[in-house]
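Note that this complex is displayed minus one protein chain, with the remaining chains in position.
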Amino acid sequence: MMNKLTKTSCTVAAPVARQACRSVPDAISRRTFLRNSSLMAGGAALASTLTPTMMKRADAAMSEGGGKITEVKTICTHCAVGCGVLAEVQNGVWTGQEPAFDHPINKGAHCAKGASIREHGHGERRLKYPTKLVDGKWKKISWDEAINEIGDKLLEIRQKSGPDSVFWLGSAKHSNEQAYLFRKFAAMWGTNNVDHQARICHSTTVAGVANTWGYGAMTNSMNDIHQSRSMLLIGSNPAEAHPIALQHIFKAKEENNAPLIVIDPRYTRTASHADHYLKIRPGTDVPIIWGMMWHIFENGWEDKLFIRQRVYGMDEVMKEVKNWNPAEVERVTGVPEDQVYAATKAMADNRPGTFVWCMGGTQHTIGNNNTRAYCAFQLALGNMGVSGGGANIFRGHDNVQGATDLGVLANTLPGYYGLSAGSWKHWSRVWDLDYEWVKGQFDGGSYEQKGGKDVHVMNTSGIPVSRWIDGVLEDPANIAQKDNFKAVLFWGHAPNSQTRGVEQKKALEELEMVVVIDPYPTVTAVMSDRKNGTYLLPAATQMETYGSVTASNRSFQWRSKVIEPLFESLPDHTIMYKLANKLGLADQMFKNIQVNGDEPLVEDVLREINRGMWTIGYTGQSPERLKKHQENWGTFNYDTLKAEGGPADGDYYGLPWPSWGTPEMNHPGTPILYDTSKSVADGGLTFRARFGVERDGTSLLAEGSYGRGSEIKDGYPEFSADVLKKLGWWDDLTDDEKKAADGKNWKTDLSGGIQRVAIKHGCSPFGNAKARAIVWTFPDPVPIHREPLYTSRRDLVEKYPTYDDRKSFWRLPTRYKSIQDVDHTKNYPIIMTSGRLVEYEGGGDETRSNAWLAELQQDMFVEIHPRDANNAGIKDGEDVWVESPENAKIKVKAMVTRRVGAGVAFMPFHFGGHFQGKDLRSKYPEGADPYILGEAANTAFTYGYDSVTQMQESKCSLCRITKA
Amino acid sequence: MARMKFYCDAERCIECNACVTACKNVNNVPWGVNRRRVVTINDGEQGERSLSVACMHCSDAPCAAVCPVDCFYTTGDGIVLHDKDICIGCGYCFYACPFGAPQFPAEAAFSTRGKMDKCTFCAGGPEDDHSPAEYSKYGSNRIADGKLPLCAEMCSTKALLAGDADVVSDIYRKRVINRGASAFDWGVNFNKQKLQG
Partner (left out) sequence: MRIHTLLFVVCLLASVFQVQAANPQSAPPPPPNSLFTSNPGAELWREVRQREGDIRGTTQMKSTDAGVLINTSGQKWREYRMQNLIPKAAVAILVILGIIALFRVIRGKIPMSGGRSGIKILRFTTNQRVAHWTTAILFVILGLTGLTLLLGRNFLIPVFGAEGFSYLATGAKFLHDYLGPLFALSLTWLFVLFVHGNMPKPSIDLKWLMSGGGMFGKHAHAQCYNAGEKFWFWLATLGGLVVVISGLVLDFPIFGQTRATMEFYHLVHSIAAVVLILVSFGHIYMGTAALEGTFEVMQTGYCDANWARDHHDLWYEKVKDSAGAEPRQAGIQPGMAQRESTDST
């Protein structure tokens, strides 16, 4: 019963500068109506130059309220939490967004980005048509022109310099199918110079964790945190980066009284809700964790049974941990003993406890040490393989997990098979191609040696994204490939998330061709002074296409298409087909994939993935099963993610990998990795037998620990045809399976029979081994502390020095000691670190083009402590220069706050469009510039790369801050 | 009838700003007008807490009391709405409101503000339900569909609650009990002074 006044017309009596009220004329499309009534005004260049003819929208009459509403289910594209999104579409126009209350991960909730994602349906600050840079001006061209010119140039470069001279930079925002095709594309082209954001995000996690216990992914899930009795977050700020994770964390905090421990150099919004907050100096993760382990071992809190049965090498770790007594911990990290003790006790007393980390721990030269230390901690407490425990690694972009799994990486093929001949042969079989043909696509040369023998370029890691600029600028004689990069395709990857911006600008200018394939121009389009040879191709967002995506907790989620691609954009897989066709690779690439017009059938791609990715169990997640899950979101339990009744009864939501065997086997997925309380058939698992059977007289296989229902009541190696035969289980295979499986193992048997039979007998196909706390193949087998390259603590460099310089590492010379040897502390006294804001994501062009988000963060800033501000005469809100030892400087606003400690400064990395004080807005193609521009933090960030994965060190460097 | 209220649980709010953008999304609120905002006190220091603030739909609304043209009205659900056609943009409601809810699209000389805009509890305005006029002036009318304001429905941590005051009170009470019970866990370090390095 509303007490309303009736109105007959809308009058605007007072003069208004912006919007007051307006009435809507009849027969206007909702889209143009929305365009008129939203956005604009404030901050930046306003009116779009868009004319209605350029929009491929069906005009819809708005008179009686818009027409029938269709509900489309999709998944947010901003981060790896994987929130469900309910889009309301009328006449092909995205007019509404409802909370997806029955989605098991977010229950309808969103962060600022998810709550505003409807903007993708009408936002105009994006690439609209293929564009080419001609004498410094942007010129519209057709798709055919673009593909032809780009293809011709690529072939020319291939001819002159070889296939390794093109860098294929893929994306964590591709769907699984697109990511897979992308990796395949690079393979067809004949290079391993393919990479994506995971390199600079969680590459050290994947390497460190996979080398500890088999798989490098999040072991439990955010929902599983409901069962946690304690929670430790290090280098993780979910309040900004994964807000929905806090929904789950708070549940544990409030209902389980689970203490929340936050370890971070900044007192973040997450830390303000913590029960324990440990403020460490940036770059001292190993010391603090070893410092906590010191208390664990000192008090005998470790889970001795678990260690004896399922961990190898903990005694080596204990030896190193002994060095980290409370005094040394405080000296190096700055955290006093009582805090370390209290936090450790909280974890030890309240098990199972979960352990979360993000970029704060991974982005270091010793990132792989950090991640392994985190694993060791959980192993010591016996928190692995249990509900409520685990290494809950929150991934970043929406499909970085999928893109990583699908091998968009310079050092592997899809499924982490690696680059050995065996791996290539496996994939050649899956691709139904002649291995020799595939090999022939590569440069025939060899530029590296392994074990005294020449190694073919096909089997060596390519150059990763963190180092692509050195692929351009470095003397080709020093690079382990034929020639420098001549062309880079930025396919869904911004440049301002990588360090060394000044050198990056130079590198961009040296390239013969730069291609950006993205819904948004990205900073690549403006940061260099290129005048020609640059192409911008409009890719459709994930809202304009469909496919599967893998969330951080390894769950697959099916996205349905909300709207048709806007303007002249095309889905990435369509662009891949067009380009592959031009390059003469389409027949091979899409041999068993149906192509409709120019669009490869997404379902077929997924089926091919299912046929080939046995290593991580990407085989059970067929399109049909995933669509069923999408249609029945509400049947999955909020705590366990298991469907209770309904069409997906018994499945875990999204069939979290590994979902073993063929889809017909109907494996429910593995919600918690390494959980021996469940049978493998029900989603249980053991640690992977990956590192051998024995070492130095000690068994590397599990001792006395095995999965529920396992017929082998002890550790066992990975399964192969031979192992099955030895066990007498060979005849459990069908005849067809036997044909395919003979001479193969669980990874290469394309029938899935070996996996099926192993599981039938209650065994994990990949064996049952111990996790190893020391990785003897890494530079530091036992994780140790090393000071960052640019450190503020010269007094610690002698005891904790960095590595020696390397002549060739991922094909490039890589420096360590020669940088750390220089003392910069006098001129650059402040520790510089970086991180995230909730309103923006990644390189930021996408989110800064959304007015609803852009309004909330209008200025790039640096957080500086009052002490440092007073010393430099800086007031809150003033413009300052942040300068780095590598002669880069950026002009940002000072935010004086106690959130950072004295001597530490923080910057968000999402801004771009200014460069060293210069505003580059005019260089954007017209109408495609984001509302908000700013300096990129990474323009100032410095050299420094992880000793295993080439992860960039963007969490600790040095700077000087002065008034502008 | 139900009495509609908002409540923001400061123990849960993390300033993710989903409530802010959800409101912009569902009501097409222009740049510069902020029906909902999140305010953080003690930013960056111990005791930092955030609160999401918008019109609280007061029972004795100060805005309604001071309006020179009496353009406000309260619905049977207790939702305070106003008529933009009658509003003269004088700004008095903004002075009186404890929460700063009234927003103006302009801020110009000669006291030119445009028509006041504020949170409507997603209940639209005096125009007909779901009419284009209602949508363009006031935003969506979710209440008429039996839904609740989108800000609360999309809150990432369920900090912001909206709905019948009794139900909201109930939910909050349960949370307080849960949190109070934490005090019985002796293992947790409550020595607040030493929490920060």
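A and B label the chains in the order they appear, each numbered from 1.
In the analysis below, contacts are C-beta pairs under 8 Å (C-beta built on N, C-alpha and C of every residue); 3 or more make two chains touch, one makes a residue touch a chain.
Source: prediction; values computed, not measured.
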Contact residue for the chain not shown (choose from A:515, A:856 or A:900): A:856
Residues in chain A touching the chain absent from view: 5, 13-14, 839, 855-858
Positions on chain B where the hidden chain makes contact: 1, 3, 5-8, 10, 17, 20, 32, 34, 37-43, 51, 53, 56, 58-60, 62, 65-71, 74, 76, 78, 85-91, 94-100, 103, 107-113, 161, 164-166, 168-169, 172-173, 176-177, 180, 183-184, 186, 190-191
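Methods note: only the chains that are shown with their structure count from here on.
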Chain A-chain B separation of Cα centroids, rounded to whole Å: 35
Residues on chain B engaged by chain A in the complex (per definition of touch): 1, 11-12, 14-22, 24-26, 28, 30-33, 43-50, 73-76, 83-86, 88-89, 105-108, 112-115, 123, 126-127, 129-133, 135-137, 140, 147, 150, 153-158, 175, 178-179, 181-182, 184-185, 187-191, 194-197
Of all residues in chain A, those that touch chain B in their complex: 1-7, 9-24, 33-34, 37-43, 62-63, 65, 96-99, 101, 106, 108-116, 118-119, 239-240, 243-244, 246-247, 250, 254-255, 257, 259, 267, 269-270, 272-280, 334-336, 338-339, 342-343, 345-346, 349-350, 838-839, 851-853, 855-856, 863, 897-901
